[in-house]
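Shown here: the complex without one of its protein chains, the others still in place.
Order of writing sets the labels: A and B. Residues in every chain begin at 1.
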Amino acid sequence: MIAYIAAGLLGLLALSIPVGIVLFLLGFGVDQFFSSFPLIRGLGNMVWSSSNSSTLIAIPFFVLLGEILVRSGVAARTYAALDKWVSWMPGGLVHANVATATMFSATSGSSVATAATVATVAMPQAEKLGYDPKLFSGAIAAGGTLGIMIPPSINLIVYGFLTQSSIPQLFLAGLIPGLGLAFAFLVVTAAICVVRPELGGERRVFPLSEMMGALAHLIPIILLFTVIIGSIYKGWATPTEAASVGVAGALVIAAVFGGVSVAMMGEAILGTVKVTCMIMLIVIGASFLNFTLASAGLGRELEAFLGGLGLTPLSTILVIVLMYIVLGFFIETLSLMVVTIPIVVPLVVELGYDPIWFGILMIVLIEMALITPPVGLNLYVVQGARKSGHLNEVMVGAIPYVLVMLAMAIALIAFPSIALFLPEALS
Amino acid sequence: MADQFIDRLRTLNRYVAYAVGVLLLACAAFVLADIVLRQLGSSFGGTDEISGYVMAIATSWGMAYALLELGHVRIDLIRSKVAAKGRAMFDLLSMTVMSATIVLIAVKCWPVVARSIKNSSTANTPLETPLVWVQAPWFAGWVWFALMSCLLTLAALVLVVQGKLAESERRIGAFGEQDLL
Partner (left out) sequence: ETLSVVGSWSGLPLHKEYEAPFWSETLPAASGGKIEVELTTHNQMNLGLGDIYPLLGQGVYDVAMTVGDYAVSDAPELEGLDVPMIATDAATARKAVEAARPMVDEIFAERFNSKVLAIAPYPPQVVFCNAEIASLDDLAGKKVRASGRMTAKFLEALGAEGVNVSFSEVPGALQKGVVDCAVTGAGSGYSAGWWEVSTHLLPIPLGGWDPVVTAMNMDKWNGLDADTQALIQSELATKFEAPAWDTAQGALANDIGCLTGQGDCTSGDKRSMTLVEASDADIAKATEILTSEVLPDWAERAGGDWKDRWNASVGAAVGVTIE
């Protein structure tokens, strides 16, 4: 069955059938060939129950938040301000991409939304200043993935929801690995550009007065982060509700620091509906596929497989990590989580691992999946914002950052306290 | 002819998308009002239940807009390597399979609504929302998506038969207009 899914997925994707539809088709196939039950009768119920979700409504809200920041000019000014602070390093503006992505990750729960936001403001600069398109766009795609690691995070909300673990605890746990990744991205970028200076652009040092002046442009984003995260930890809003706090905050900030108009809100709305429905078709398709797979006994097959290997807990974790890396090439990330969590997490907990820690480890692997071809949403988002060039360039540019994420995954396994330190210290 | 028809569908669905967006904004405002009310020691109650319904309805009605704006992700590794005629075949195949799938989904969504009608089902919450009130608009959204998808496929087929491959690619290709510029 696993082989069938892998082959079917590749074949159908190669035909360039929309990813969400491919998931439905695979579900129909599982129903047809691996189950003696009329699973298709559950199709309507799965479509209803997977979209009737107060958790997932955070997706359109976070996308809308990003759209408002971009269209009011707040995002562009944040980018310009960070540029003044980080472009002295080898690699120049590439660092601003990472820094801006980190900043927006702290206000957005979605990696796709974060990448889209940064790509929209950064791409015009790259072409103007003559950067190597590979590294430049790869940094945006990779930086954008931080959106789901640095709180708030839709994926951590979904993880908490499915595993019954505390979402604020997960958010705390994601903070250090998220910032660690951001820092590692900067270091790797600098290292690459020391070895191959032609990949980065010109290093620019700005006078201190200009740097200090630029700080004012970071205030909106810091305010927004404080409002969103503050409302969660003060107990005013649930992690999902915080997304609507974010939308309101973004509107106020846009009105104060940029400008809000009906035309601009119209554009923001259209962008939000398009991205949300793109994600939701995939999420709904994944729910249906998951339903057919569980009915047809994938859980038993996986358990038997992992059990049959007779591994130590550590080796089991390594096998699971490997599985996520491989599946991550082909499966959209939210679906990957929804499909695997009910099977994998109970197993991991039984081995004595902390579900909060595993959630963070999984997010690193999910981040990796977002920028590995052939199915890597962030690659497509960044490519979508470019005016020329081929998708391959973004893929190649993302490779160094994939390796950084791999290193982070290994570090998390070796030192679980990278994730667990904050939640344990603060509770 | 066919391209004008597709442009009409696009305009129509842009208005639908505006409506969906306004619905989402209203929902955000409602949730926010409840958060504020709770600080004052009161609450509407049931905001999470209502957000769920809004999400289901917004999703089903926005799907056709995303389709017409080429928003649904496709992998074009092989497709992008072949000539215009080949690409048109890929696109037509993709649209046909998609339409058939969406029609099937819409058909299979009906029993959910039918069950709620038959049982006069109400949500298992203090609001006791009659489920048909929210499931009927949700179902209508999927029917709309199915209809739009089929019309788009037919119109694109006409374009391809007429040999207007560039026109067809612009409407059912792998990337949106702004991305191709």
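Annotations
We adopt the following convention: a residue touches a chain if its C-beta (ideal position, glycine included) is under 8 Å from a C-beta of that chain, and two chains touch if they have at least 3 such contacts.
If you're wondering where the values come from, they're calculated on a predicted model, not measured in any experiment.
Shown as candidates are A:M123, A:V338 or A:I418; the residue that touches the absent chain is A:V338.
The hidden chain makes contact, of the residues A:T120, A:N155, A:T189 or A:T238, with A:T238.
Among A:V19, A:L39, A:A250 or A:L306, only A:L39 touches the chain left out of the display. One of A:S108, A:S165, A:T189 or A:T372 touches the chain omitted from the figure, and that residue is A:S165. Among A:S244, A:N290 or A:Q383, only A:N290 touches the chain left out of the display. With the whole complex as reference, residues 43, 45-46, 48, 115-116, 119, 121-126, 128, 131 of chain B touch the missing chain. Taking the complete complex into account, residues 36-39, 41-42, 45-46, 48-50, 52, 160-162, 164-168, 234-235, 238-239, 287, 290-291, 294-295, 297, 299-300, 338, 342-343, 346 of chain A touch the chain not shown.
In this section, only the chains that are shown with their structure count from here on.
With centres set at the average Cα position, the gap from chain A to chain B is 23 Å.
Looking at the complex, you find that chain B touches chain A at residues 14, 17-18, 20-22, 24-25, 27-29, 31-32, 35, 38-39, 47-49, 51-56, 58-60, 62-63, 65-66, 69, 71-80, 90-91, 93-94, 97-98, 101-102, 104-105, 108-112, 134-135, 138, 142, 174-176, 179, 181. Listing the residues of chain A that touch chain B in their complex gives 13-21, 24-25, 40-41, 43-45, 47-48, 51-54, 56-57, 60-61, 64, 231, 236-237, 240-241, 243-245, 247-248, 266, 268-270, 272-278, 280-282, 284, 332, 373-375, 377, 380, 383-384, 387, 391.
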